[in-house]
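Subset of chains shown; positions unchanged.
Naming follows writing order (A and B), and every chain is counted from residue 1.
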Amino acid sequence: MHHRGELTVPTRGRGTYDITSAVRDIVKKSGSRDGLATVWIHHTSASLIVCENADPAVRRDLDAFFARLVPDGDKLFSHDDEGPDDMPAHVRSVLTQTSIGIPIANGALVLGTWQGLYLWEHRTHAHERRITVTILGE
Amino acid sequence: MHHRGELTVPTRGRGTYDITSAVRDIVKKSGSRDGLATVWIHHTSASLIVCENADPAVRRDLDAFFARLVPDGDKLFSHDDEGPDDMPAHVRSVLTQTSIGIPIANGALVLGTWQGLYLWEHRTHAHERRITVTILGE
């Protein structure tokens, strides 16, 4: 079987947004029992990560780490058409994921207890982000 | 066709563990001739990488690089419930892979000569890690 689901996520600027439930809903709607859900984000300045889902400090620390690793306004960057967070957003996207393939078993995503799926907005301003979920299997 | 295989890897603490043969065995058992094997790790403090499989120094250097890039006990991190390697393990996982999709041709994984598939344990203590392999194709 093949099923395609779409998702639009309005962000309020830089930070992580939990999309686990929304992707679970797409899997449920597809009727798939066993297979693979491949999540794809249509952007190069926002990305996907699987991250610990219990303590919000984990995602705050993660953002602090990336802010230090890829500083906004770094003199190294010549591409800053859309501001000091423009090029860092592209670098952060390349360092994380544009696609993630998650197993489906017994009609549900196979996620570890502490695994959540997040959209990571890397721009400081709000954006509307598009995601496509491709489901293959039985 | 769809087939799902599971794998449990007992780690002895931080380091890379070759899972290529174990994933090859799952592909063989599935009877798939042509398709895709998507490997998924159920954790956020251990991850997957494809790495050079000939010289062990490559994986030692890789660990040295990540130890410098994401230092244990970094004052930047507030989340340290499980020790100085807790938050670094999450960051290292985000910088590497939770899922990898490898082609299957003629009943075997299509890997380059120097490619090995590794589980990377990011915690300093031993853990039991779970992996699911989803096989789709013919």
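As a convention for this text, contacts are C-beta pairs under 8 Å (C-beta built on N, C-alpha and C of every residue); 3 or more make two chains touch, one makes a residue touch a chain.
Fair warning: this is a prediction, and the values are worked out from it, not measured in the lab.
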Number of identical chains in the entire complex, 2 depicted: 3
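Just so we're on the same page, only the chains that are shown with their structure count from here on.
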Chain centre separation (subunit A, subunit B; CA means) in Å: 20
Touching residues (chain side subunit A, partner subunit B) in the complex: 34-36, 38, 49-52, 55, 57-58, 60-62, 64-65, 68-69, 95-97, 100-103, 105, 110-112, 114-115, 136-138
Touch list for subunit B against partner subunit A, complex: 2, 4, 38, 40, 42-45, 69-70, 74, 76-79, 81, 87, 90-91, 93-95, 97-99, 101, 130, 132, 134, 136
